[in-house]
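The complex appears here without one of its protein chains, the remainder shown in place.
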Amino acid sequence: MNELKRKTENGSVEAEAEAVSSEQKAGEDSGLGLGVLFFIGAFAVCFLSGWLLFPSLLYSKKEQPLNFNHALHVDEMGGCDSCHYFRDDGSFAGIPTTESCMECHESQLGDTEDEAIFMKEYVEKGKEVPWLIYSEQPDCVFFSHAAHVIAAGMDCVSCHGHIGTSEKLRPYEENRLTGYSRDIWGKNIWGIKKNPWDRMKMDDCADCHERETGSKGACFQCHK
Amino acid sequence: MTKDNHGKAYKFGMVIDLDKCTGCGSCMVACMSENNVPFKENETDKKDSLTWMTVYKLTNGKPFPDTDICYMPRPCMHCGGKGDHGHSPCVSVCPATATDYGYDTGIVSQIYTRCFGCRYCMVSCPYHARYFNWWDPKWPPGMEEYLSPDVSPRMRGVVEKCTFCYHRYQEARDRAYYEKRDTIAEDEYQTACTQACPAGAITFGDLNNPDHEVYKLVKPDPHNCGRPRDPKAFRVLERLQTNPKVYYISEREWVRKAGDNYRKGEWDKKNMLTKADGQH
Amino acid sequence: MDSALIPEGARRCPFPVFAAGIAVASAVLLWGVYAMGLVWIKGLNQTNMNDYYGFALWIWADLAVIAIGGGAFFTGLLRYVFGIDELKHIINLAVVIGVICYSSALLILAIDIGQPLRGWFIFWHANVHSMLTEVAFCLSLYFSVLIIEFIPLVLENRQLDKVPFFHNLGHNMHGIMAVFAATGAFLSCFHQGSLGGVAGVLYGRPFAFREGLLIWPWTFFLFTWSAAAYGPCFTLTVCKIFEGVTRKKLVKDNVVDLLAKISGWMIATYIIAKIIDTIYWAGVTVSDMGFSFMHFYSDNAFYGVWILFTEIVICGIVPAILLTVKRFREDKKLLILAIVLGTIGVCINRWVMVLQVVAVPVMSFDTWALYIPSWQEVATTILPIAYGIIVLSLAYRYLPMFPQEQELYDAK
Amino acid sequence: MFPFCFEWVWDVGHYLFFGAMWYAVIIISLGMTYCVGKSLVDTLNGKGAGHGDGHH
Partner (left out) sequence: MKIDRRSFLGLGLGAAAGVAASPMTWKLTDDISIWTQNWPWTPVPRDGEVTFDNTVCTLCPGNCGISVRKIAGRAVKIEGRGGYPVNDGGVCLHGISALQYLYDPSRIKSPMVKKRDAWKTVSWDEGLALAAEKIKSLRDLGRANTIACVAGSGEGTIAGLYRRLLMAAGSQNFYTMDSMDKTWKMLIAEMHGFDGTAGFDIESSDYLLSFGTGFIEGWGSPVGNFMANSSRKDRNAKLVQVEYRLSSTAAAADQWIPAKPGSEADLALSICSVMITENLYDKDYAEKSGKNFDDFAKLVTEKYAPELITRTTGIDVPKIKSLAAGFARAKAPLAIAGRGRGDAAGSMMEFAAVHALNCLAGNINKKGGFWMTKDADTMIWPSLVMDDAAAKGYAKAAAGPGGSPDRLFDALTSAGEDETPVEMLMVYNANPCHTLHDAGTVRSAIEKIPFVVSFSPYMDDTARLADLVLPTHMFLEMGEDIHGCASSVKKVTALSKPVAGPLFDTRHPGDAVIMLAKAVDGSVRASFPWESYEVAISEVMGDTWDILAKDGYIKCASQPPAFRPGVDFKLLVGYDGPPAPLGDKKKFPLILVEMDHMRLTSGAVASSPFAVKTVPDTILKDNDILVEMNPETARQTGVSPGRMAVVETPVGSARVKVNIFDGIMPGVIAMPGGLGHFGGDNRYIGGKGVNVNELIGPVIDPVSGLDAAWGIRARISRA
């Protein structure tokens, strides 16, 4: 309640003094109606923009450097673990490096335009493809694939959804403020979650842990 | 692994032999390098210097030539708190549960993304084992290359502390899961300072497991919150009932006495007692 | 010029003089705001705090301002719950002081944390066992109660009173103010206590640690008791300052005398409890931990037995005697001496329970750590004082704070 | 702070702490709704008009 605010409040009080006296002359109820009208109008505008406009402003849409056809590769190579494998120290290799892709893609195999980009931009130049990873957790999170896939025997779909059968990579939505992928906070702004892979926030992990192991676990179980 | 994980909870602890420690500082640098601890141009204000592992230099206070010194490396004690129930001095005061006691490992965790920097835990810790990021950590251009992905670098305004290299425990667990094993062997999870110590003065392991070296060295008393039964072993500030998990060993009596506070004559009376015990 | 706002019949200094005073206070306020901006943008390295001094000047300012703001809840409790109706002539002042103190405390807490943008984590991820969580919840709740107690006074402003809805609202709120006052008192007892608990639970810090009842260390009860005891002293001090500045009598003597008497007996009982606590603490608690009493008061440049003597004897026993014995209480000068000493006493107690706690070495090879606040810390501590002066003078000018003012002016 | 919060644990500590807290919040909010409600009713019934300028 600093001094400035106090002053404006007093300022408006003087204006109100004249208004009250003049208004008494023009009758009581008409002013109220207009105020309510404005109230409803402003409420509607803000409410709708909050629920519809705001999410699109908050999340930026980015395209992947090139499209990757999971379905085709799964047919060719077998399961997910042909490219996303466990190293022998139990750590998870995650997205394959250009080098491991080159085991098959020494030269252009198919005729798709995306593969041409891959060969020209990344294989020849020996660069890594800057994939935008949908399920990327922030730096403070330690996620052990070994604990979940090997020890708990979970399948990939339960967290990553049906990306394995997808032919096109959907655009990557990123929260402009936090830098998180939208898959983490959740696609639906209302926070309603149909499948487990629609959202992977801390609470979602906690719920599953609570169900499966009886407790949310110590902090350092998932943090680093 | 939870509080009631069918009884197989670890209780990781450390034993430091103060007669072997030469004060060389390898443990301090190994800890800073392992845990992405930043460094500033002027680190001479030791009350504003992030050193998770700090080596104190103790002296017996005698004049020349009877002076004696002893180096004491001090990591976080991962206190078990009164009665070893996990209410460590810091865990019991943190308002946002940014620091918590892991019952499955006995390690006090510190989550840098939840800590909002009220520093109450830093005031509650009698060992000064907690450090606050007064400054934004900055690495000279190019040096960010040597940062390890296993520990998230901190930001200004949060408290940080030694975590007994918990990321190494996570890696050992990953390997155990991959090899379908359930427990971690003693040499699979060792802290960076233990591994680096050239004098072999630091030993790390599970205090609940009798065949681990740390248990053999100090023989913690399970009915007495892990109080060491070996007369040469002691814990710092034992009388505050913080029940720290770091034990120190020394042949020198003045070093053992420096581990806690004793009023006039109390130490000698205590010694008479233990000597009496020692006889029969 | 702003005569339309000044309560009827009240004589106030001309607006330019008033504006000049406000301008001076605003300058100090802006200096504090500049320091606050610096701390928020550049971080806590703007202060002289370090890893030994996690808590320093700000936490003391926080505790002290809440302690002297205790007059609001205690006077409210006496008037509304215990029905001592005479106090209605000074309750308005107490409430305004309460609002200022609690808003300052919340502001200082917002400055004093490393990540202000995550401050709401204390509510969202609350650790119910931590004293600081309890402080945060009750502080903000009681602040809302104080705002509620302040609204009727604001609505009594001459212009606002003309709006019928405001008039009715003020009247109705006045009606059930007892409910709010009772809830406020309940909340205050808790958070004044837990501010004491903040220090008392630290079993890693022998100087601060106290055993206690269930989960509450003795300092919990002592802090509530001392806030209730010394709060009115500060209220009376501000009242006397007002009378000095405006050179007008604002509150009747019997009301001042009544509040002083109650405060006196509260101080007396508190001091006895405090002495017993100190003796038990020195004799049993710390000696079990291996510390002698003198360990906490020797071989350092600042903290000596003098600080304990000042807190308990000079600012405890002396005001207790001055305020309980009628003959002294009625002497104008002795009354002012007592209430000022009381206020200083509670500030020293809060200083000792924050800064000496972190200064005392605990490990045998540790050393005393002394600390001098940086200008940013001092500026942000003076900021609430300037802000308080501005709010008080605006309230005095535009709100009917002292019901007996008119009566006393006529009687003269 | 709410049962759906990550931190929420159904134990004695939470019952006591949040019990007391929500109790206080409810009393305060009820008190305020009562005041505002009653004042609206009074204003609509035309009570309380023509005040101000000191003649209570």
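Letters A, B, C and D mark the chains as written, and numbering starts fresh at 1 in each.
Following the convention adopted for this analysis, a residue touches a chain if its C-beta (ideal position, glycine included) is under 8 Å from a C-beta of that chain, and two chains touch if they have at least 3 such contacts.
None of the values given here were measured: they were computed from a predicted structure.
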| item | value |
| --- | --- |
| Displayed partners of the chain not shown (whole complex) | A, B, C |
| Contact partner of the left-out chain, one of B:Ala9, B:Leu147 or B:Ile184 | B:Leu147 |
| In subunit C, positions touching the absent partner | 115, 117-118, 120-121 |
| Touching residues (missing chain, whole complex) on subunit A | 12, 15-16, 19, 23, 30-47, 49-51, 54, 58, 87, 89, 91, 93-94, 138-140, 175, 177-180, 189 |
| Interface residues of subunit B (partner: the chain not displayed) | 17, 19-20, 22-26, 28-30, 32-34, 36, 39, 41-46, 49, 51, 55, 57, 59, 61-65, 67-71, 112-113, 136-149, 152-155, 157, 192, 195-201 |
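We take it that only the chains that are shown with their structure count from here on.
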| item | value |
| --- | --- |
| Where subunit A and subunit C are represented by their mean Cα positions, the distance between them in whole Å | 46 |
| Centre-of-Cα separation between subunit D and subunit C, whole angstrom | 25 |
| Subunit D: positions in contact with at least two other chains | 6-7 |
| Per-residue overlap in subunit A, given as positions that touch at least 2 other chains | none |
| Subunit B-facing residues of subunit A, complex | 86, 88-91, 138-140, 142, 144, 146-147, 150-151, 213-215, 217-221, 223-224 |
| Of all residues in subunit C, those that touch subunit D in their complex | 7-9, 123-129, 133-134, 137-138, 141, 144-145, 148, 158-162, 164-165, 167-169, 171-173, 175-176, 179-180, 183, 186-187, 190 |
| In the complex with subunit C, residue positions of subunit D that touch it | 1, 5-7, 13-14, 16-18, 20-21, 24-25, 27-28, 31-32, 34-36, 38-40, 42-43, 46-49, 51-54 |
